[in-house]
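The structure's right below; bear with me while I get my questions together.
After this line comes chain A, so read on.
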Amino acid sequence: MDLVAVSSNLLFVSFVSYLVATLFFGGAIKKSKTEKAYHNSKWGTIGLVITIIGFLAHLGYFFTRWAASGHAPLSNMFEFTTAFGMMLVGAFILLYIIYRTPSLGLFALPIAIIIISYATMFPREVTPLIPALQSKWLFIHVITTVIGESILAISAIAGLVFLVKNIDMTKKSKQRFWIEAVMYTLILVLGFVVTSTTFKVMNYEAEFTYIDKNQAPAEITYHVPPLFGMNEYEAMTPDAMTPWIEMPPIVNAQKLSSLVWAVAVGSVLYLLLRLIARKPIAAVFQPLAKKANSQLMDEIGYRSVLIGFPVFTLGALIFAMIWAHEAWSRFWGWDPKEVWALITWLFYAAFLHLRLSRGWEGEKSAWLAVIGFVIIMFNLIAVNLIIAGLHSYA
Partner candidate 1 sequence: MSNIKCQCGHENPYGTELCEKCGRPLSEKAKKSDIVDMRYEGSSRRSQTYKSSIVDKIWNFFSSVKIGVSIIVAVLAASAIGTIFPQKFYVPATTDAEYAEYYERLYGVVGKIYYQLGFYDMYNSWWFKVLIVMLATSIIIASIDRVVPLYKSLKKQRTRRHPSFMKRQRIYGEGDVENTEEALAKAEEKLKELRYNVKTENGAILAEKHRFSRWGPYVNHTGLIIFFAGVLLRGIPGFYVDEAMWLREGETRNIVGAPGYVLENRGFILENYTKDEAEEVFGEALDKVGSIVKTYQTDVTLYKEKEGALPGSDDLEKMQDYSIVVNKPLKFNGYNVFQMDYKLNELSTMTFHLVNKSTEKSLGEFTVDLSKPEKEYDLGNGSSVKMIGFYPDYDGVKDGEPYSKSPVPNNPAFIFQMKTPDKPEGERSFVAIRQTLEVEENDYAVKFASAETRNISGLTIRKDKTLYILLLGGLIFMIGVIQGSYWQHRRIWVQKDAEGHILVAAHTNKNWFSLRKDLDKVRESAVLPAYIDRQDPELDKQEQEGDEK
Partner candidate 2 sequence: MAKKNKKQIRLISRTVLLLIMAAIIVYAITSKDRVKVLAEGDKAPDFELVDLEGNAHRLSDYKGEGVFLNFWGTWCPPCKKEMPHMEDMYKDFEAKGVHILTVNVGEPKVKVELFRDDLNLSFPMLWDKNKTVMDLYNIKPLPTTFLINPEGKITKIIKQGMSEQQIREYLESIQPK
């Protein structure tokens, strides 16, 4: 077995471990009656041990892949997103050891699992580095950024626990709507994973020619049935479905089709879950969050912003500028990815000022943390896929 195969297997081991560990954290909450018992629950400890095993396997994946390719596996969407999932678990382990709160694990691990599944939807083969990426800064800049972002993400997870616990799910309210919207979004990601995997297993492919926005002919391959056609498309795969409508040249109809498939399947999934549960999804999770101490969740949320913010600044701005100066001759060029890193940074700066000087704690702070995570994910997903720039790898 070569290193690349070993690496993939280790990633699978870690994936399974996180799944199992989630169950144990669930057990820790179910089985303990008092808060004290909950903090010291045996189930929680077992969950932690399994999480650590998964994390070690994940690290194993990272380093074997590094050994195989000769460069830090942080150079494309799959590698970056997987590392993000890994560091999210790492940050969770750290905070679990400090605060020992199984509720955090019950939310953090599933989110890590969703992130890793999302990562595997991207091309997974090992690619050699293009000249711009051939630098020691690839590792230094990206890993610091990933660590910073994952610690910041923990604050969103703590915020989520806080919100799920404290929002009154029996009455209609703005809060109830938005927390449910967060749950729905997470299920949409699952929808994306389900559709992509299904069509991949079916080996679906449909090729088209089209005219791109510079009026040049181009070719494109769909991996989902083409709901939308590219500008002036012509099918090359005979038995492919005929797209419903043709899109103008600036819209990438292939990505749009994938998106609509994901939303459709995700929505069906969501509706099914609602029909089974007969209440909002957030309400289903509420009992699991009930035992968490609100004040502690608020503190974890704030603490992780405090720990993550300097790391993020160092990785996503300072190291980024140093590398950009080496590779692109300027330390700052208003590239969309750079701008969104700045936006993330400004957002957390505002968060800290609101909290310190205007006393935004508890629920407000929790919402801000969730929005921060949305911005990070936007930068990770949307900026790469929608807004083209120097950073688009996928």
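Criterion applied: all candidates are chains of the complex that A comes from, given by their letters.
Definition applied: contacts are C-beta pairs under 8 Å (C-beta built on N, C-alpha and C of every residue); 3 or more make two chains touch, one makes a residue touch a chain; residues count from 1.
Computed from a predicted structure; not experimentally measured.
Within this complex, chain A touches only one of the listed candidates (1 or 2), namely 1. Per the touch definition, chain A reaches candidate 1 in the complex via residues 2, 4, 34-36, 68-70, 99, 123, 125-128, 130-132, 134-135, 137, 213, 248-250, 293-296, 299, 302-303, 306-307, 309-310, 313-314, 317-318, 321-322, 325-331, 334, 336, 339-340, 342-343, 346-347, 349-350, 353-354, 356-358, 383, 387-389.
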